[in-house]
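What follows is a single structure, written as structure tokens, with notes after it.
With one protein chain removed, the remaining protein chains of the complex are shown where they sit.
By letter and in written order, the chains are A and B; residue numbering begins at 1 in each of them.
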Amino acid sequence: MKKSLRWGAIVAAATVTTLALAACGSSGGSSTDGKSIKVVIAEYSKDHTKKFWDEFAKTYEKQTGVELKLQVISWNDIDQQTSTMVQNNNAPDILNLNAYASYAADGLLYDSSEVLPAATKADIIPAFVKSGTYKGKFYGFPDLSSARALFYNTDLFSKAGIAAAPTTWDEFVADAKKVEALGDGTVGYALPLGPEEAQAEFAIWLFNNGGDFKQDGKWTLNSAANIKTLEFLRDLNVKDKVTQNNPGSTNRTDGAFSLFEQGKAGMVVGFSPLQQALADEHPDVKYAIAPMPSGDGAEPQTYGVTDYLMAFKKDGNKDAVKAFYKLYYQADQINKWIKSEGFLPVTTSGLKEFADDPDLKVYLDTLPNIHLTPTDDPEWDKIKLTIQQNIGLAVGDNGDPKKFLDDLQAQAEANK
Amino acid sequence: MSTLTEPTHAARNTALLKGRRRTGWKAARRWVMPLGGLGVILFFLWPYLVMLFDALRPSGEVLATPPTFFPKTWTADAFAQVVTDPAFHNWLRSSLVVAVAATVIVIVVAIPAAYFTARFSFRGRMVFLGLVVVTQMFAPTSLVVGLYREFYDLGLINTYAALILTDAAFNIAFALWILQGFFSAIPKDIEEAAALDGCSRVGTLFRVMLPLTLPGIVTAITFTFIAAWNEYVVALTLIQDDALKPLTVGISSYVTAYQQNWSQLFAASLIAIVPVVILFALIEKHLVGGLTAGAVK
Partner (left out) sequence: MTVRSEPVVRRRRRERGTASVVEALLWLGPALILIIGVVLYPAITLVATSFSSYSITGLRKGDAGITNYTTFLTSPDLPKVVGNTAIWVAAVVVITIILSLGLAQFLSKEFFGRRFVRWAVIVPWAAALVISSQLFRLILDYYHGILNQVLLNLHIIPQPIDWLGDPHFTLPSMIAVGIFVTIPFTAYLFVAGLNGIPGDVYEAARIDGGSPWQIYRAITLPLLRPTLLIAVVLNMIYVFNSFPVIWILNGSNPGFGNDTLITYMYKLAFRSAQHDVGLSAAAGVFNVLLILIAVAVYLRFVNWREGSKNA
């Protein structure tokens, strides 16, 4: 007994020594010397993201004399990496992410009055300013945007005898059934409700049925309209059988989009990267883009997304951060990047610059009136995760749309 | 089971019969075994054959519905793009540096520890062995945050050193256990004979014991190299510069949310397998060896 005790003591002593040594070089919290800033960017594409930001870093360093340490992280990993940095009090100075409100709620960010030129704020499309504003302050500065629309395969449509894209949900189901009837593994509508971006697919349908996630500051997740929408999606799978196999387990990139790219799906909700992929690798697929069909007879609603470039408060980095935004929002910087990645602008001046691109016209017209998810509410960050993770179960054979939305509403209200 | 007795007439007949049967099997053996070998090769390689064909077709064809085994359009573009990509060269170099260094450290550190633990009793021996196994039980994903903090405090974030030390530490347990088993199995007489011949403890280790544990060393080298070569989440967290990223992290950038290049992903992955197979091919003959009848004499 004594022997193992003594051995245990030696091990413990070694541990304490190690900890002491490790604590020696301890990070003194979040402060910088103003000589460098750390910028974390999400990897939109292998070919364009790093290329632009390396050049940007050089320009920035020449202009300001401050070193720009760049880290490009894949979208799959950026959440975990960011969390690791924040847990260790080592957040970056600039972070590119698809959410910001929770960071603002934790008091971690600079707001626009501190780091954004007033002219820039005036130039950003108002819908994006609104969605980036938390508790009256603008924290979530948009880096680029995208909008969704209905893509349909014109070859399959003419084969199925459909003259034009559907404008109502009833027409939509009828058209999907006609395409499905073509056989040979053809799918009427490719519906991605897997964990990747299910909230986006759900959003665009519910916006077009008169519903919303939040209305007048209150959560309306389980409104009658939303329940009808989810039931509609479930019926597409279970009753009408016009979707691909198992929509609850289908993601966009290797599921719904790839079916459309192979010419096997009549319709899909897509955005500009899909256009690029079709142009680059599947030029034989003939398609067109139309506004979403409406469930309640109102004007078609477009769903859009922006990602954010937020700035973390640290002693001594304000000037460097200010210079960063001043440079980034210059038309020749931001629009250059957006163009290379194939996305949409976030500034009114950018809208003018992109106006002569015929491929993007269908989105640009709708951009000022775009409908966004409630990213300005930190609770949305959690609701979004629940939708992504679980909505697929609600549209399966044993799915219960009403219960899913009721539970979701309860989750949102519980954390008020 | 028959017992050892004086060969009787009957027993001699049985032996002869057995011998004749063995000759029959021995003849068949010459082609049955290689045929079985072919089966084994196909069993383990068929998915990678699929990967090879996916790398030899345009990226858009990889997700074809319905899929075809052989490419409809043959193209070596993916391989060409990967091989000429300077980023890929960086990743390859990083992986080589980290994996080789980690393997060397593990072997150098584990051999004395394994030898000593196998041969000697000392206070805390079981604690030591237990500690070694327990450290294997932590999933790297759980430890990543703490590792980040530790190396940040030591100023080693974004260096090869951090990755090498981590890979080495994670794999010592395996090397230690397997080498310990091999050292234990060597009969004492060999060591005593060497001591009689005038070898020091260290000398015995090098000249007599090590050659006998070669299969264990080969296994440890293979295991550590592969583990370091394929490590992902720690490399992702500790390395920030693109120039220092190893292959595992770099290759994942071929398929992003918005731009997918499957054929390049697979081409790069296939190329990444080659150094490991080369290393293994060089050392696998030493998997045979160890104790033979001759050594004891």
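We take it that a contact is a pair of C-beta atoms (placed from the backbone, for glycine too) under 8 Å apart; a residue touches a chain by one contact, two chains touch by 3 or more.
Everything numeric here is computed off the predicted structure, so don't read it as measured data.
**Q** In the complete complex, the non-displayed chain touches which residues of chain A?
**A** Residues in contact with the chain left out: 7, 10-11, 14-15, 18-19, 22, 79-80, 82-87, 102-103, 105-106, 108, 185, 193-196, 198, 244-246, 248-251, 254-255, 258-259, 264, 378, 381-383, 385-386, 388-393, 411.
**Q** If the missing chain were put back, which residues of chain B would it touch?
**A** Counting only chain B, the missing chain is touched by 1-4, 14-15, 18, 29-30, 33-34, 36-38, 40-41, 44-45, 47-48, 50-51, 54, 62-69, 105, 108-110, 112-113, 115-125, 128, 131-147, 149-150, 165-166, 168-170, 172-174, 176-178, 181-182, 184-185, 187-189, 215-216, 218-219, 222-223, 226, 229-230, 232-233, 247-248, 251-252, 255, 265-266, 269, 272-273, 276-277, 280-281, 284, 287-293, 296.
Everything that follows uses one rule, which is that only the chains that are shown with their structure count from here on.
**Q** Just how far, in Å, is the C-alpha centre of chain B from the one of chain A?
**A** From the centre of chain A to the centre of chain B is 40 Å.
**Q** Mind listing the chain A positions that touch chain B in their complex?
**A** Touching chain B: residues 3-4, 6-8, 10-11, 22-27, 43-47, 50, 69, 71-77, 80-81, 84-85, 87-88, 90, 185, 196, 253-254, 258-259, 261-262, 264, 273, 277, 280-282, 341-342 of chain A.
**Q** Which stretch or stretches of chain B touch chain A in the complex?
**A** 58-60, 63-66, 123-124, 126-127, 131, 144-145, 148-150, 152-155, 236-237, 240-242, 252-261
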